[in-house]
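Below is a structure I'd like to ask you about.
Shown here: the complex without one of its protein chains, the others still in place.
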Amino acid sequence: MYSDRVRGVYPGRFQPMHKGHLQVIRWALQNVDELIIVIGTAQESHTIANPFTAGERMVMIREALRESGIDLSRVYIVPVPDILLNAVWVHYLRLYVPSFRYGIARNPLVVRLFKEAGYEVLVPPPYDRERYSSTRIRRLMIQGDDTWRELVPPAVARVIDEIGGVERLREVTGRD
Amino acid sequence: MYSDRVRGVYPGRFQPMHKGHLQVIRWALQNVDELIIVIGTAQESHTIANPFTAGERMVMIREALRESGIDLSRVYIVPVPDILLNAVWVHYLRLYVPSFRYGIARNPLVVRLFKEAGYEVLVPPPYDRERYSSTRIRRLMIQGDDTWRELVPPAVARVIDEIGGVERLREVTGRD
Amino acid sequence: MYSDRVRGVYPGRFQPMHKGHLQVIRWALQNVDELIIVIGTAQESHTIANPFTAGERMVMIREALRESGIDLSRVYIVPVPDILLNAVWVHYLRLYVPSFRYGIARNPLVVRLFKEAGYEVLVPPPYDRERYSSTRIRRLMIQGDDTWRELVPPAVARVIDEIGGVERLREVTGRD
Amino acid sequence: MYSDRVRGVYPGRFQPMHKGHLQVIRWALQNVDELIIVIGTAQESHTIANPFTAGERMVMIREALRESGIDLSRVYIVPVPDILLNAVWVHYLRLYVPSFRYGIARNPLVVRLFKEAGYEVLVPPPYDRERYSSTRIRRLMIQGDDTWRELVPPAVARVIDEIGGVERLREVTGRD
Amino acid sequence: MYSDRVRGVYPGRFQPMHKGHLQVIRWALQNVDELIIVIGTAQESHTIANPFTAGERMVMIREALRESGIDLSRVYIVPVPDILLNAVWVHYLRLYVPSFRYGIARNPLVVRLFKEAGYEVLVPPPYDRERYSSTRIRRLMIQGDDTWRELVPPAVARVIDEIGGVERLREVTGRD
Partner (left out) sequence: MYSDRVRGVYPGRFQPMHKGHLQVIRWALQNVDELIIVIGTAQESHTIANPFTAGERMVMIREALRESGIDLSRVYIVPVPDILLNAVWVHYLRLYVPSFRYGIARNPLVVRLFKEAGYEVLVPPPYDRERYSSTRIRRLMIQGDDTWRELVPPAVARVIDEIGGVERLREVTGRD
C-alpha cells in the first residue's frame, strides 16, 4: 500500500550527477523502500553554475540508474524550481513529491531545514568531495580537461555528449 | 541511445487521473518509445479545481500505471508549475522534460501551441468526455456520490482514500 | 519570557474590519496571552474586493482596538501578501509572525490548513454573518447606503472617512 | 530639449486596436508634444481576452499610425507587463516610459490612480463605445462575422490577417 | 485624529536589531508623533545575511522597545518583502504602512528614493557604525565571540537565545 512504504527525499542540483551522487543513491535505497530524488533549481539552465536543464538532468540520472541496475520503480525523480524562502522550502517540496519520512542530506543547512519541518534526517556516509564535485567537473569541462569523464557514471558522460553539453558550457562562459 | 528514442509529451492536470487519461496513455505508448506525462498547474492544491498536490497526482498516476502492467521505465512523470505565458509555455515545458518529438493533445489551444513551437502533434482518439471528466468526478465527490470510483483506475481510488482526498475536497469547498 | 506566552494567529482580509471581527478579537484575547492579527492579501488595494491598502487596514484595526480599550501591547497586527500555494500557506505565515500555538478560524479550509501544519485551532463562537460581512459593507458603500456605518466600529468609519474610502470604492467600480 | 517637451501617457490593452483608439490618439496629439502609448498586460497572449502578443499589438498600432499619416517620431509605443498592484501601477509605469506630464484616460479607476500619483489627467472626448469595443470585435471574430473589419483601421485588419489572428482566436476558444 | 498625527518611516533589515538602531528610534520619536519601523527583506531567513525571520525580528524590536520604556502605542512595526524595483520601492512601501510625512534614513540611495517619491527626509545623527553593525554582530556570532551581546539591547540577546539564533546562524554557514 502506498502509505506503508517508507520514502526518503534526496535533494541536489546534479549539475551534473557524479559518482558521489550515485553512491548516496545506492546507500539510500538500502534504507528506504522508495527514494525521491529532487532536482533542485529546476528552472535554471545555460549558466555557469547550472548549465543543464532539469529535463536533461532527469535523463542523466535515469540513464545512470538503469546502467547501474537500480530498480527504477523504486525511484521518483522530481524537478523542483526554487522558492527562495528557506524557512518554507521543505513544506514547498512536499507539494511536489509523494509523502516521505526521511530527509537525506549532509549539508548542515539542509539538515536543519528538514529537522525544523519535523522530519528525521538520514545522513549518508561521506564520499570523496575533493574528487567528486560538480563544480570541479564543470571547471574541468571548461578547461578542456577530459578527466571529468572518470568522475561521472558512463551513462552521464554519454548523455552530456549527446546534448553537446561541454560545448554549451564553454559558450555560456564565453565573452564577446 | 537516449537521442534515438522517440518521445511524446502528454500534458494534463490529472485532478484526479481517470480512465480516459489511462486510455490516452495506453494509446500513446503504442506510438512512441517513451512517454512524458506532464502534471500541469503543479504548484496548486487544496482548491476546488485543484484539490490534490502534484506529489499526490504523481503517485496516483504511477500506481495506476503499475496496476495496469505498463512498463514504468518507458514513462516519465513530471510536475510543472504554471508560467502564465501561453505563447512561451511549450518552450518552458522543454526545460523540465527530456527532448521530445511529439505533443500529444486534443485541446485546440494546446495543439496550436505545440504547432507554433514547431512540434508535430499526435491527436489521441476521443474517449467519452461526458462520462470521464475530472470536473465531474470532483462534483460527485463533493455531492457524496460514490460512483466516482467507477470512473478512475482502482489504484487512483485507493490513493485518494489513503490521503483522505474526498474529505479534503469537501472542506476546501466549505463555508464558515 | 517571550517563549512562555501563548499566542494565537487570527487571519482575515479586513476589507474593512467590522464588529464581527472585533467580537472575535475580544474572544481570542480571553484565550491567549498575545494575539497576532494577520492582514491577508496585503499586496492588493484599489479593487472591488480589496479597496483598502494593508496600511489603511492596519490603521483601522489599531484605532478600533484603542477605542475599545484593548491593550495594544498584547496584539501584533501583521500584513502578509498572498503566496498562492494553499498547502504551504501556514508555513509561509510563520515567516512573518512570532511563533504561535493556535490558529484561530472558523472557515473549514483555513481550519484544515492549520491542522495539516500541526497547529491546534481555536474556533471562535459564530457572529451574525448575514449582518456583519465585509462584502455586504462594500455593497452598501457602493449603493450609497449609509447603514454600513452601524456595522463597523466607530473608529473604522472615521478612518474610512479620512481617507475618502467610500469615494475610492465607487471609482474603482466605475466604468468609462 | 527632451525635458521641454510635454508628454502624455495613454494606456490600453489594444486587443485589438480599433477606430475609437485611433480617435483618442489623434486628439491626444493635439494636446501634447509627444504621446506615449502603453500596451498593457503585455505578458499575456493566446487567451480569449488577450489573443495578440504585445509585439503584434505594437505592429498594429504603428502600421495604423503610419497609414493615418501620423508622425511616428512624436509617438512612443511601449509594452508594459502587469504588476498586479493597483496602488503602485502608475509609479511602475514610470519605469518603462519617458517622463510625462499627463495621464490620458476616461476609466474612473485609471483617472484616480493617475491623480493619486500626482499627475494631471487629460480626459479625451468619448467615442461610440457600443460600437467600438475590443471585446465586441473579438466576439464578432469568434462568431465568424466579418463586420469587425469596419471597426478597426485598415492596417490593423491587414496585420491580423497576416498573422492569422482570427483563426488563432477561434482555436484559443475551442474545446476538446 | 489619524490624519493629524505626524508619522515617519524608518526602514531597515534588523538582522539583528542593535543599539545603534535603538538610538535612531529614540531620536525619531522626538521628531514624529508615530514611528513606522519597516522590517525590510521580510521574505528572507536562514541565510548568512538574513538569518532571522521577519516574525523573529518583529519580536526582537518589540521586546527591546518595551524594555526601554518606549510607548508601543506610538510605534508601528511592519514587515515588508522586497520588490526588487528600486524606483518603485517607496510607493510600494506605502501599500503596507499608514500614510506618513517623513522618510528616516542616512543611506544616500534610500534618501534619494524618498526624495524622488516626494517625501521629506529626516536624517538621524550618526552612531558609531564601526561598532554597531549587524554584519559585525553576525560575524562575531559565527566566530563564537560572545561580545556581540554588548552590542544589542538585552531583550534582543534574550530573544536570540530563546530561538537558538546563534546555533542557526552557524549551521546556515556550515559546509557538508
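All chains are identified by letter, namely A, B, C, D and E, in their written order; residue positions are counted from 1 within each chain.
Keep this in mind: contacts are C-beta pairs under 8 Å (C-beta built on N, C-alpha and C of every residue); 3 or more make two chains touch, one makes a residue touch a chain.
Here the structure is a predicted model, which is why all the values come from computation and not from measurement.
Put simply, the hidden chain is in touch with A, B, D, E once you look at the whole complex.
Across E:S68, E:N86 or E:T135, the single residue that touches the chain missing here is E:N86. Not every partner is drawn; the one left out touches subunit A at residues 43-47, 53, 168, 171-172, 174-176. Residue-level contact of subunit D with the missing chain is found at 1-3, 42-43, 45, 53-56, 58-59, 62-63, 66, 72-73, 76, 78-79, 81, 94-99, 158-159, 162-163. Against the chain not displayed here, subunit E makes contact via residues 84-87, 106-109, 111-113, 126, 129.
One rule holds for everything that comes next: only the chains that are shown with their structure count from here on.
Any chain bridging subunit D and subunit E, meaning touching each of them, is among C; the list is complete. More C-beta pairs in contact connect the chains of A-B than those of the other pair, out of A-B and B-C. Most remote chain with respect to subunit B, judged by CA-atom centres, is E.
Spacing of subunit C relative to subunit D, judged by their CA centroids, is 38 angstrom.
Residues of subunit A in contact with two or more other chains: 85, 87, 94-95. Viewed as a contact network, the protein chains fit none of the simple shapes, being neither a path, a ring, a star nor fully connected.
Per the contact rule defined earlier, chains pair up in contact as A-B, A-C, A-E, B-C, B-D, C-D, C-E, D-E.
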